[in-house]
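These notes concern the structure reproduced below.
With one protein chain removed, the remaining protein chains of the complex are shown where they sit.
Up next is subunit A:
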């Protein structure tokens, strides 16, 4: 309808005109589209100009000193530049920051490498265990490195460590829970369902509250882990319940002929699961698993409520420096961009792998 109208015009016009019209058709083809285009262009121009004015034209950027921001009405980027180390690594000893940076690189490399379907074999578990051990050594010290207690960990490494440890520790538990939920044994099934549904019915914040308020009451003082480990326990339990549901989806999609064939070959329950069912089920749920990783990256930001020094808390700490005006909008924008870059690029990468895998198979 609209296309035919513009085509009629296009046919009577010259070739240049024709291609221009064809390109403009989606924007102005119908009255509704034309109106939307005009209104949106106007809004974009208006807000785009405000943003440009604030973020670039009137902004204070160099040198990265408090005086740069005095008297400027735009963004105070020199603060973000000067404080970026503190925001990224929190209260981690400045001379040891290279270790925290290495931890970030190591974790992101492992995550990216694990998202490739070709990496999904049993040895990946060993890679993760090795990565977690190295991360703990680099962050915590010992064996030749200066010791840094968890109370001094901060910033981006905390976010990443909590994410991969919650997923890495929660995954084996999730496999057991998912198998338990499909088990023929009524006690096992009931306990699994109760655990999964209770955890999934509660806000993560309330689990963190339990970990920070109730664990000290539940456990004898000698056994009480520190704040960091307590938050990690809550996140791990949370991740296990959600991963179990993701895995259950994979398990359900394996035809029953597979386990019947395994049984006919004389394989026991555990061998059937380990050799036949789980490898297929896990492969199916890889896209959903990468999604869970993104959700966990975002969820770790909640630990600020129980007093851990993640990106937001270290940003807040940086803002409390009296030598600077406190440009909180710029700081939180910077932190938001870090999270966005992590989550968005990981999601795109997972999408890309999924699509290229589908093409190969299909």
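What we mean here is this: a contact is a pair of C-beta atoms (placed from the backbone, for glycine too) under 8 Å apart; a residue touches a chain by one contact, two chains touch by 3 or more; residues count from 1.
Just so we're on the same page, contacts and distances are computed from a predicted model.
> One chain of this complex is not shown here; going by its UniProt record, which of these names is it: "Amino acid ABC transporter membrane protein 1, PAAT family", "Metallophosphoesterase", "Cytochrome c oxidase subunit 1" or "2-oxoglutarate ferredoxin oxidoreductase subunit alpha"?
Missing chain, UniProt protein name: "Amino acid ABC transporter membrane protein 1, PAAT family".
> Which subunit A residues touch the hidden chain?
26-27, 29, 33, 36-37, 40-41, 184-188, 191, 198, 201-206, 209-210, 213-214, 216-221, 294, 297-299, 301-302, 304-305, 312, 328-329, 331-333, 335-336, 339-340, 343-344, 347
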